[in-house]
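Only one structure is covered here, and it is reproduced in the block below.
Incomplete set of chains, arranged as in the complex.
By letter and in written order, the chains are A, B and C; residue numbering begins at 1 in each of them.
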Amino acid sequence: MVSVDQTARADSMGTSSKTTRILGGVLLAGIALWLFLAFVVTEPDIRIDGTSGQEIGQFDAFRLIYVHVPVVFVAYTAFVVTAIGSIMVLVKRSVWWDLVAGASAEIGALASALTLITGSIWGRPIWGTYWLWGDVRILTTLVLFMLSLGYLAVRRLEGTAEERARRSAIVGILLVVNILIVNRSVEWWASQTIHQDSTIAEAAIGGSKAFTLFYSIVLAMGLFTWMMIHRFRLAWLERQFDRFGLDDALTSRRAEAASVLEGEMS
Amino acid sequence: MAVVALSDVVVLLGRFPALAGATLSVEAGQSVLLQGANGAGKSTLLRLCAGLLRPENGTATVLGSDLFKDRRAVRQKVGYVGHLSMLYDDLSVAENLRFWANAAGVSEKQERAAAERMAIDGRLFDVPVKALSAGQRRRTALAVAAARRPSLWLLDEPHAGLDQAGRDIVDELITDAAAAGGAVLVASHELDRVAPVVDRFVTIAGGLAIEQSQTQQAGGHVDLV
Amino acid sequence: MSILSEVRLIMGKDLRIERRSKIALNQVAPFAILIVVLFGFALNADRAALTTFTPGLYWVTVLLASILAVHRSVAIEAGEGAREGLLLSGLRPASIFLGKATALISQIFLVSIVLLGAVVIFYDARVDDAVLLVTSLVSAVVGVGAAGTLYGALLGAQRARETVLPILLLPVLAPVLIAATRAFGDAMGTVATDGWAWTALLASFAAIYVAMGVVSHGVLMEEN
């Protein structure tokens, strides 16, 4: 239904702009610097045990912190944006915010998945297991990830754009409510945690490590912004594309009436 | 004021423009036949007027309410009978009538009258709806709508499945409703049947609504092929 | 019509359909009991383990059975387009939510009572604090029923409902599982914890979901 020249039009639009290209360039350089900081500048986590004199610590596994912690921040930010977007859909009846909420939730789901994956990989050498039951942060992250999958499943249900927007908005708002409840319950359930505190304390984070961690969080937020813009624009273009398609579809749909209209004239 | 006032209305089903800029105005006391080829958009138009679909473009007012803003107000006032019966399969005919009458705030007397009007066989009152034949089901659905005495009737192929007696009743229903100052939209392929009982003919084609001229109305039959 | 009589109308209809089809009683309850028995096989009939984990296994089973009940509650409206009938009826969305939720809650409650009997028999569960047990049970069931009705309505007549519903509902109900397991643990004397604190959490969950249901049902029905 979409004619060739319209396809071309949509192609030439793309999802980037001058600003995002610059941002992209900066981020690319940022990633190079990040790799340099994470693998060259910073030391692995090696300490000497006071009594036995053996080397202990997390060794190179520690470097995972420069991925793990930043993606957590991205996940949290993304879901906050989803919640805001969902509320705005209902308040302003705007599809724009629906696309924001959707784009952000996708990134949030990805980031929480990455948190789980990097955390599990990290857990294997440090705790001797991929998974720790009874740890608040780990479990809330998991449930958060699952809730976001549910939200994305709802976004994919059938219906008109408006219908889907309202439905998803309700689930999006419930997402936040759910996160709060989950947080409460898991906190009570598993108040003990062997998760991050000990790590930071033992690894004596400071100096170049602290800087690199801080830097990677900033970089991750930059990446989040960049991805948000692109994902949103893609969704927006898809909508526009539907609009172009709609014009054609309307024309060919109306053409079906031609014979009847002729009969009416004569 | 027009009971139905649609202007350049577009309705999307998925991405398909089932209505592609339809314009139609129906006054109180009028009955209108919607005719047209399969897939032309008749059912879509009726569902739009019932407040069950959202218009995408254009302007649309039904019974004084804007379909973009307040579909709920519209829904309560129309008598829509579509392809699905909207009955509970596990409940008996009597129970279904009772429930829907209650839900619409209709008195028991009015409900009885509607069942009688549709000539629903007394034996059927205790039969669960799932066991009904196609025509019996349709009668019950019509009775549910009739009990509410709607000011706008939206009938999607109301004769389909009904026997001779049932058909006559539907014809009466249409004439009476229009006579009482209500408006009626009937989508149907049985032109010979519906032609004598309606005031106007509208052909739906390619998602557009096309008014038929007097001469064609007189013929009572418009060939679409 | 007053809200109350609208709620009674919807609830009465759902319960009458249930009385007629006896699905909760004859099918959901046996399903739940079967799962309890399967756990017996799965845990290698390890008596001690069964007793320790009774609260958890009980609540996983209640959740699974509840999903079946929610399906049924939605299917009643989905079949012959009755859902659209409700839209056209002019009933208040809040009444529809409350009516369907009440009917669903009473069915889940019934099933969970039957199941309680089953775990007493099969897992040798003992009840130390009956008041706590019943209070937490009721709070949990209200929460499950309200959340189930809300998400069920959201999916409505979607054909994908059968499979989307569990993945939407189960994470949402994870807190109920945790809290109810703990509260039961206290009431059955298998865990040392403050069961009443957990019951408070269950009650708040229930309150939040009933409120959310009342509010959002309007939005859902208004604009679908």
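Some observations on this one:
Rule of thumb we're sticking to: contacts are C-beta pairs under 8 Å (C-beta built on N, C-alpha and C of every residue); 3 or more make two chains touch, one makes a residue touch a chain.
The structure displayed is predicted, hence computed values, not measured ones.
Written as a formula over the displayed labels, the complete complex corresponds to A x1, B x2, C x2.
What we mean here is this: only the chains that are shown with their structure count from here on.
Taken as a contact graph, with one node per protein chain and an edge wherever two chains touch, the assembly is complete, since every chain touches every other chain.
Chain C has the Cα centre that lies closest to the mean of all protein Cα atoms in view.
Contact count check for A-C and A-B (C-beta pairs in contact): higher for A-C. If each chain is reduced to the centroid of its CA atoms, subunit B and subunit C end up 39 Å from each other. Centre to centre, using the average C-alpha position, subunit A and subunit C are separated by 32 Å. Averaging C-alpha coordinates per chain places the centre of subunit A 48 Å away from that of subunit B. Counting only residues that touch two or more partner chains, subunit C has 223. Among the residues of subunit A, those in touch with two or more other chains are 158, 162-163. Here subunit C touches subunit B in the complex through residues 1, 6, 9, 13, 16-17, 20-21, 76, 79-82, 84-91, 221-223, going by the rule given at the top.
By the touch criterion given at the top, residues 10, 12, 14-17, 20-21, 36-37, 40, 54, 56, 203, 205-208, 210, 212-213, 222-224 of subunit B touch subunit A in their complex. Across the complex, subunit C meets subunit A through its residues 150, 154-155, 158, 160, 164, 167-168, 170-172, 174-175, 178-179, 182, 197-198, 201, 204-205, 208, 212, 216, 219-220, 223-224.
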